[in-house]
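Supplied in structure tokens, the structure appears directly below.
One protein chain omitted, others in place.
For subunit A:
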Amino acid sequence: MLPTRLLRSSTINANEIAHFSRLSAEWWNERGEFSFLHKMNPVRMQFIREKLIETAYDEQPEEKVNASKVRILEGLDILDVGCGGGLLSESLARLGARTTGIDASESNLAIAQHHASLDSRLSTNLTYKHAPAESLLSQSKRYDVVCSMEVLEHVDHPAMFLKTCAELLKPSGHLFLSTISRTPLSYFLTIFMAEKVLRQVADGTHTFSKYINPSELLEFFQTYPPSTAPGNTLLPWITRLYDGEPTRKEAEVRGLIYNPLSASWILAPRGAWGAAECNYIFWVRKPALDAMSS
């Protein structure tokens, strides 16, 4: 267990960590407790891949972008916050990223480390650390991409957590988050059906009041970094919304919809009505240095 000293100064919730530590041996059982996450992983990776290709096309001459290459993340430093058993971290590393997975549960990390050791190709660019995200702030290392998938709904102070993730990014870095909306539909699907009725997810995995709506994330980054801070001349990460939607270059919200008939997740199109009522994935970009100082 984590020393209590660490817990006080971080966003980590001790009960949540205990819950996931109990389940840790199950992480890589693709038919078990975490089967939903296993199936969601390819869709999350698809979104990350497509979004990075999209920004590459925006910033580079077309002929320089090789959208079909496998190791699309080659040369990038990526931090996976709350990596759990390493589902996402392994995929990121396979696409060439120098990946660091961090988690607050030691047993999760042991599982992640052990599983990665089974794949000889992962040894070069995948490392795991037992550390809360906040502890990385004191180091000088910053990342091109920070991912935190299905974590936000388990942390204690989401605003502080978001701030930490944001600060760990290099200028022009990408932040990817996936989480669950706080809606009647999400209560019905993720808690009532998944945990209580079908029991496909362990009871107590989710807490409804901790769910966060896409609009709340958009709102957060519209006022981040806070302009009230002394001497702050920086623009917020999201400068404007049109009909509640951010512009394509600043942020994006996409619904993740589970199709029980094909037992797979679908990445809903941008702006699809009602798609983000339950699970969704969120992307926001840290402004470049010149934009920040203007």
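As a convention for this text, contacts are C-beta pairs under 8 Å (C-beta built on N, C-alpha and C of every residue); 3 or more make two chains touch, one makes a residue touch a chain; residues count from 1.
Here is the rule we go by: contacts and distances are computed from a predicted model.
S.K.: What is the protein name, per UniProt, of the chain that does not appear here: "RNA helicase", "Ubiquinone biosynthesis monooxygenase COQ6, mitochondrial", "Transcriptional activator" or "Vacuolar protein-sorting-associated protein 25"?
M.R.: Result for the unshown chain: "Ubiquinone biosynthesis monooxygenase COQ6, mitochondrial".
S.K.: Touching the hidden chain in the complete assembly: which of A:Thr11, A:Ser91 or A:Asn279 does that?
M.R.: Hidden-chain contact among the options goes to A:Ser91.
S.K.: Hey, which subunit A residues sit against the chain that's not shown?
M.R.: 25, 28-31, 38-39, 41-42, 45-46, 49, 68-71, 90-95, 107, 110-111, 114-115, 118-120, 262-264
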